[in-house]
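Reading through the structure tokens given below for one structure.
A single protein chain has been removed from this complex, and every other one stays in its place.
Our next item is chain A:
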Amino acid sequence: MLSRVANSIYWINRYIERAENYARFIDVNFHLMFDLPPEISEQWAPLVITMADDKLFKEYFDVPSRDNVLRFMTFDMRNPNSIISNLYNARENARTIRETLSKEMWEHINKSYLRVKEASHHQMDLLALQEFYKEIKMGSQLFFGIVDSTVTRGEGWHFGRAGRFLERADKISRFVDVKYFILLPDTNLVGSPLDILQWSSVLKSASAYNMFRQQYKEITPANIVEFLVLDKLFPRSVLHSLLYAESSLREISGTPSSMRYSNEAEKKLSRLRSEIEFTSVDEVFDKGLHEFIDTFQMKNNEVGEEIFNTFFAIKPI
């Protein structure tokens, strides 16, 4: 498979997963907003900070008001991570490799982008906004459903899956991290109903609440971190995402899991996966949740860079 094509497929999947997670992320605050006691005001700044978009945000906006943050994260083409930018990029990538996609994939990407572009011209009330973000999430899930039922399980499919799960691992870790930035009015409130409320919002936005409930009696930070980061079986946990990404890289190179690795990308990813796999939730908190997440994100990015070097950036001699 052409390196350029593989690269595009990988990125189409990342962009669509990213768009979905931005929509989920905004959802955290919608959940919170309605449950907040009257004396506490809405916080929208944590969203841009957790996504590491705050520097760019400040270039264009004075205050992190709801309107500003929503516009910036959703419809602002100046923000390369906004939902519309992600879908635009997914579509442009898809256009250049249209001949390698299934017809349904292309048509779905095309439609999704046109829908968001159209929506960007309208003012929406809260109800419409919530519906809109739901639609983005569903659109992304439909896309992955289409991929799973129309694409041959070859190299391309695996590059796509690796992209999608590496992106998910990164974004889920940011979901967990958002709690670090959402301020409690008072440190004494750790473990209070308000604290638990905030944690629940994180779970709900990751579509993880019901599955979590089946596994744990208590909503505690430790349980949530264990579920969203270290769980092997939950499809939105960091570890699960890494396992899937790893298995796709091994399929691509044809290296069985009994062998250590056959290229640098595999090496980095397998090492990161085993680090997470052999970490306990206590160790996470000993290190400090935020620091742990920070280190993870850095290493996850390095995996992405190594995939680029190994498969996409083949140089002329």
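The criterion applied here is as follows: contacts are C-beta pairs under 8 Å (C-beta built on N, C-alpha and C of every residue); 3 or more make two chains touch, one makes a residue touch a chain; residues count from 1.
Note that contacts and distances are computed from a predicted model.
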#### Entry: Options "NAD(P) transhydrogenase subunit beta", "Circularly permuted type 2 ATP-grasp protein", "Ectoine/hydroxyectoine ABC transporter permease subunit EhuC" or "Cytochrome d ubiquinol oxidase subunit II": UniProt name of the undisplayed chain
"Circularly permuted type 2 ATP-grasp protein"
### Query
Per the definition of touch given earlier, which of A:92, A:135 or A:294 contacts the omitted chain?
A:92
### Query
Which listed residue (A:252, A:276, A:289 or A:303) would be found touching the missing chain in the intact complex?
A:252
#### Entry: Touch list for chain A against the chain that is not drawn
1-6, 92, 95-100, 106-107, 110, 155, 159, 252, 311-312, 314, 316-317
